[in-house]
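Quick one: structure below, then a few questions.
Only one protein chain is missing from this complex, and each of the others stays in its spot.
Chain lettering (A and B) follows the sequence in which the chains are written, and residue indices restart at 1 in each chain.
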Amino acid sequence: MKYLILALFLALLTVGCSGGDNPSAAGNRPELTDANVDPTNTTYGGAAGAGFLNVGEYSLIQKDGYLEAHDGAGRTLALVPRGSPPPPDFEPSQIIPVPVRRVAAYSAFDVAMLNVLGQAETIVALTTPRAGWSVDYVKEGYDSGRVVYIGQPGAIDYERLKAQKPDLVMTWDPSIAPMLDTLGIPVLVTSTPVATCLATQIRFVEFLAPFFGEKEKAHAFYERTRQALQAIRAKTKGLPKPKAMWGDIYEKRVLVEPGNAWVAELIGLAQSDYLFDDVYGTSCVEISMERFLHSGSDADLYFTYRSVGDNVYSKESLLRINPLLGGLKPLTSEGRALAPRPIYSQSADRLDELLTEIAAILHPEAYPGYELKYFVELPLRDPDQPKEN
Amino acid sequence: MERLLLSSSTGLFGLAWGLSPRRGTRKLSRLVAWLGVLTGLVYLFARYYGAWPMTPMYLGSVAVPPFLALFGLWSARPTQGGPHWPGWPLTLGLVFCLDLLSVFFPKDFYLPFLKTASLFSQAHLLFCFLGKAAFLLAGVWAGLRLWAGPGAENGQTRLWLALGFALWTLAMLTGEAWSYLGWGLPVVWDEAVIVCFMASWFYYAAVLHLFVTSRWPRARLYLAVAGLVWVPLVNVLPDLGPWRWPPSLG
Partner (left out) sequence: MDKVKSPRPGKFLAWLQKAWRLAGHLDLAVLICLFLALDTALAYPLIQKSLSTFIPLGEVGLLTWLTTYGRFNLSHTFWFYGLMLGVTLLGINAFCCSTARVWAIVGPGRQRGWLYKLGPHLTHYAVVVMALGYLGSYVFSQALPGRALIPDGPPLKLPRNLGTLAVSVHDPVVYEGERLSFFQNWYLDPGFRLKLTSPEGQVTYLKVAYNRPAHYGGYNFYLADFYPKSAEPAGSYKMVSLSIRRDPASRIYLAGMAIFAVGLLLWLVDLRKASRLKKLVV
């Protein structure tokens, strides 16, 4: 009997551990399948109508008369229908009246998510001035006087913010929470300690939808993105895999997108190898220089964090900023380097287009005639510089 | 410089392993293994020095080989047959393979973080290395017993299992103390590797119970030998990075 148990145990061990033999960051995220990005799916992230929704680090729990929300920083908030009594044990700055009517937003991602839900009209304060915006609905908000600039994230004019009477401040910066607590303004932290995975990037609007009562629009966004993903999978299936990396060097620091970030997952889904797939952590995670250069010597494609126009015009200009990047193969004539246009960071509401464009960059052969809209492929030398003979 | 130390240590262990089967070169094998241990420990010291007062990350795969070799050298002391201890080539083979894994699958690119600046964190890591090495050596002794009979083992499997379990438990207790002081929780779920740690504690709790109470005499030996697969699979693998070719040797 005991030998039978022993044999069974060893067999199970072999089977059980085969799933754990790749300690990469790729394992640190929910597997992206059609099933688990389905908002009505019950196997991952909760069920519609079950009183619980879990999207990555964000969650909503139905309580008696209100919804308890947990934001990206793990803070607890209460979504209370307007006119209903506030729940006990919550400070005024933790109570959000729903539907939310006035929002101050820090990041372009937050603004884009509001646009997905058809709530761009609720934006009343931003931390980027009008000149920094490329999208029309924000410019129009500024022009009509509805939106005001409240200063950069590190130097907010709290008096101006208070004067705008926001129901909610959406921010990536948890450090503003104590100040806004004193002003009685609820804060929703939309950044997380670990990078946002693709499933969360697609489904974040589901978490946000109850704040505005816009469930259908959230589902439409999901459906559009899901179809784009399916098309990418179909188009890139069986193609040779290019090796890609995403990151940059800033003085003494090397920052990369980890394998659990949504761009890294997309690269994997689009029949490509992401060279930091094994790295796990926050968005822009810091790793050693040696590893960055080692991976770079093997890469075919390089995505820089620096936007076009930020002294970045060509591979040569990138090398001028940091000569250490010379060790990357994509910055020679043997590889390709891509820089995002400013509109890239403001287009999270067009996630389907972003995903398609990244797939087209990775596999130009599958997308003949595709014109880049969100990225620029950097030439070897500055465009205005005469070529050496 | 750090990588040079690691690759030197690996090379020395490889050489010691190559010398170990021949009768005439076994003494030399011990000498070379001592050098390997020394180089490996200097490498560990360099990693700690580089990260101090924080704890260096993902050292599991690189820290176990020198400690295992050290325990092997202790087992091959004169009273146990000296350089002719039959478990010596197997121990060195394990040491060399584990070191090779560290060279070809490095995971030394993560930077340490502030919360690891704790004596409990440092102690937890050290007890983990020692515990893994003791469990592996217990597997070697159990293998010898199965291969050569009771006379070849003389209760050493139980001794190393007990030592390994005690060290592993100390690692658990120091880890929990760190978790309590840092987060206020007995178990922090931020790191998946916590369950690998639990898994080996339960595994060796089962094996040790069998040895202490003299039950399932042959099955328990197989379970102890299976530890030679269990520990690398469950407790070393999570500390390995992606395949690297060519390896950085210096």
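Operating definition for what follows: contacts are C-beta pairs under 8 Å (C-beta built on N, C-alpha and C of every residue); 3 or more make two chains touch, one makes a residue touch a chain.
Predicted, not measured: the structure shown is a model, and the values here were computed from it.
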Among the options A:121, A:157 or A:181, the absent chain makes contact with A:181
Of A:54, A:134 or A:307, the residue touching the omitted chain is A:54
Had the left-out chain been drawn, it would touch subunit B at residues 49-53, 111-112, 114-115, 117-118, 120-121, 155, 159, 162, 166, 169-170, 173, 176-178, 180-190, 192-193, 195-196, 198-200, 202-203, 205-206, 209-210, 212-213, 215-216, 234, 238
Contacts from subunit A to the absent chain lie at residues 5, 9, 12-13, 16-17, 19-20, 23, 27-31, 42-47, 50, 52, 54, 56-57, 59, 61, 70, 73-76, 154, 174-179, 181-182, 192, 194, 252-253, 286
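In this section, only the chains that are shown with their structure count from here on.
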Averaging C-alpha coordinates per chain, one finds the centres of subunit A and subunit B separated by a number of Å equal to 40
Within the complex, subunit A is touched by subunit B residues 107-111, 192, 196, 216, 219, 222-223, 226, 229-230, 233-234, 237-242, 244, 248
Per the touch rule, the subunit A residues reaching subunit B in their complex are 2-3, 5-6, 9-10, 13, 17, 20-21, 23-24, 28, 277-279, 286-288, 290-291, 294
